[in-house]
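To start, the structure itself, in structure tokens.
Part of the complex only, each chain left as placed.
Each chain carries a letter (A, B, C and D) given by its place in the written order, and its residues are counted from 1.
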């Protein structure tokens, strides 16, 4: 069967206008490859793209791992993961980093008893799902229910807001994402901390890392399952081969340096899905 | 018999022709705008209108499916979220109160015939226009950046917008106020504040009050919405529950019922009070 | 002397008035105090980050240029706002940066001079303070500063040095040496560095010789301005249009739908009580659920985009209009209807000539008022569904760095809303008073 | 040609029109007088079928008016034009359109829904306006006219119906004396020139005396007087108005007599 158009949903920490601009090259390539008009959508939060995928109005997106799990749990037949970004060192993961202000005297989760802790967006893997599961494993007695171990647990709304909130002292510690490469004082090579440093919002001397998750798999590029097989094949080939064909465009769509994309499948996300399901209970 | 009045006939037919032409052109333009606007929006949307129409109830169905087995937990959830609801209502009430008080001052300052400094009327009007034009969400986000999350940024943001919105309505009310009492008070050597308080306020208070109530209703909704961007209250809880999706829709449903219930409650309450005012202050 | 009873009565009345005059402000004050306590306003003052506010404020009217040295590779780059799109071509730099092989000399102005020295060293001459020297030694930051007597504008740890002065900001870590220089204005607002028109004045472009041999000046300049990568004016214009489109479709669509429904919900036109009651509750429901929530519900069926936003506005407004229209219909003056009815006119004609002419001005003015206020709502709705200026605006705010863009968008939104305000006012006057 | 028998209207416990009977043999100008609440309006409204009668019979040229329904009822309304105290025009529409509404009983087609009336009707409407001396106001909105002019528009609308009867419910109560005279004279002329029957509710005796061929007095829903203007003595008027011996006819007068006194007191009363 044929398709009349192709819609790409894009997420990420950059502002919408930059995101759209960065994906303009992908749009051009896709139009060439599929011969149909392509539209880009940059909704404000994960939920917008997830709803689009579930409703069948968005054909392709690059989701976070938790976002994929949410989509899968809502409708296993909606999308399939096809590709994942490869980092400069060849890894396919990143970390959730817990951090606090250095002058608060907090050095680890042990010092967080009775203090306020902040997550980002509930649909974020590193900003919520993984720390929500792994932090309680830190030691006995740690739970994520407000008022039990932590004095309060809040959602700040996103990585950027978490950083500002911790820096301001609104909350005592929070979690955000980083690639874990490079040095703490630079805010690592990439991630939300690095962006805040570059923007002049924070001084890494003021902050300290208090916790780090296990490696989190990068979120997959997903395609709607009901797309025609040839469309899927063309798109996979296009994105997979992008790094060789147009490194500049790869840089743009992966929001930084990377080694391009590699194929991946559903199995890689089983643990995340299980984690998400356990959080839903 | 038509002879002496031919020109009446002609002039009327001219009028009719002109009116039909204008009316027709306006109608055509409007229909064209609407139709092409719809097609454009449809084309720019991810999903088309006609394809989406049958799926309109998918999302509510998901929510219901998720909530139905956990119906017994709803009252518990509601109780749990009640403090957030109260926070939302407090935000709206405070913002309406502060906004209305400032709007009163600004509206008096910008009403011809009442203004303390007639030359500055334009300035105060522009001020209100701008306050009205800036969306609450913008101010809230800026303030969250400076003050941190919580109810205060939302309160200030809503109050700011309220000043502009109510200020305009209030000054329309003021314009219809009878100036005779004001002049009478001016002639005894009273100050501006006394003239306003005794001469204007008693005349316009019922109308001010009814507009302020209407605004309060709107502000309850606005403060719930600002919760979506981290300004606390019930909106924040709703957003978290909604965007998690499957698994927490029961919480979303509970919050939704709370929020909707209180909006309807205030709506009914305020239209009740306003009707009462309208009838009492008939003249 | 008047009757003592009159005195006593007046005294009593005035005493009561006085109590009311004091009780009402006191009640309001008490509530405000309660709220201030509940919202912890006093604590807020201490938590407020005015320096964040200062960054925001300065960023709204100024921009910064990053001079960055990669301490591992040794390469130096100059980039406006540190963005790839604003990077100066390799080997070029603005005139306050001297790229001199090993050493880079940066004049921040007011006598502040920063030098990126060989071996990952750094010197910063701060007038009135002295020369600050720092370098990376064995992965550690080593400086000539006395760690116990640091001024509060210097932040120093074993791994990082940061100096913030009025002239700019300098930081040094193992990986990078960086200097920020601040300038007023929105850099690259018209043309990015890649455009041949960058740095030319308007008169140059309009009347000067051809700058780009390929294209005419005006067409070329317009093209580069419209497609400016940094500011994306074309996209922003489209976003504004999309926002207005959402408001337009939503408002007028709702008006068309609610008009017939309002007749059904009006007491004097529909004798069927239960039907009227049911319809009124539907209106309440549509109105009670905010547009934003409708947006979320609808995004499953229609996906992101302006249509979803329009439909959300349409749903809420159908509720509002339904209620307002039916109230207007209940208030119609019966005289006109009776006048038409007395000639033996059919029901349809009674409505057409007895009802429609009277309610049109009321309805029209309500619709236009909503149209204006919906352009503002559409800004917020767009922020969630992915469309219009609202999305650009909130996203630029949430990422918290592009405050100059935020300012740009806010100015545009305010202008847009004010323009809609005057347009609707103009239409109201034209259609209602004139005719 | 008009027979009214035991016509009654009850609003709940209150009987507004109580077994009214009378007969009219030929077109004439009839005035109904009576004080406020006597049932005058209710009676006219029942004739035009704007209000349903509770019981009784009303026949015009053999037509059983009260039994008509649907098309026949509308045809009757078209034959029986009504003029109201408050004019009951459509104030936002132009004068000619208002007059054209008089044709709606006969020409209620789809085209008229869009305010598209036949050309010859428009010409006739303007001619009628001309006859009433207000043709030059044709293109104006009705609300832009003075009360007297608006009432003449209402009369034009009535004439446009080409009715057999014109009912006028206190046509001059909202008008100043000058305009009142013009309007009453117009009605009288229509009666005389076209031979149409006119029934007018009036609240002043002298108007009824001056313009009518026959006067019916009502009180508490019942007819208490039916005769010629000449028979209408002050004593009879006292009965109709239920007034005591201190009743002064002048208290109800609208005649223009004492010009100087009026203008200055009128100008004083207006701003009060």
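Here is the rule we go by: contacts are C-beta pairs under 8 Å (C-beta built on N, C-alpha and C of every residue); 3 or more make two chains touch, one makes a residue touch a chain.
Note that the structure is a prediction, hence the values are computed from the model and not measured.
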Whole-assembly formula, with each chain kind represented once in the display: A x1, B x1, C x1, D x2
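Just so we're on the same page, only the chains that are shown with their structure count from here on.
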Any chain that touches chain D and chain C: B
Interchain contact steps from chain A to chain C (minimum; 1 if touching): 1
Innermost chain, taking as reference the mean of every protein Cα atom displayed: B
Between B-D and A-B, the pair joined by more C-beta contacts: A-B
Rounded Å distance, chain B centre to chain D centre (Cα mean): 48
Between chain B and chain C, centroid-to-centroid distance (C-alpha), Å: 18
Euclidean distance of C-alpha centroids - chain A vs chain D, Å: 81
Junction residues of chain B - those touching two or more other chains: 44-47, 52, 55, 58-59, 62, 145, 148, 150, 229, 242
Residue numbers of chain A (touch at least two other chains): 7, 9, 39, 41, 45, 47, 51-52, 54-55, 57-58, 157, 161, 164, 168, 170
Every chain pair meeting the contact rule: A-B, A-C, B-C, B-D, C-D
List of chain D residues in touch with chain B within their complex: 94, 96, 122-123, 126-127, 129-130, 135-136, 138-139
Touching residues on chain A, where the partner in the complex is chain B: 7, 9, 39, 41, 45-47, 50-52, 54-58, 70, 73-74, 121-123, 154-157, 161, 164-165, 168, 170, 277, 279-281
Complex contacts: residues of chain A adjacent to chain C: 7, 9, 13-17, 19-21, 39, 41-45, 47-49, 51-52, 54-55, 57-58, 157-158, 160-161, 164, 167-170, 182-186, 195-196, 198-201, 203-206
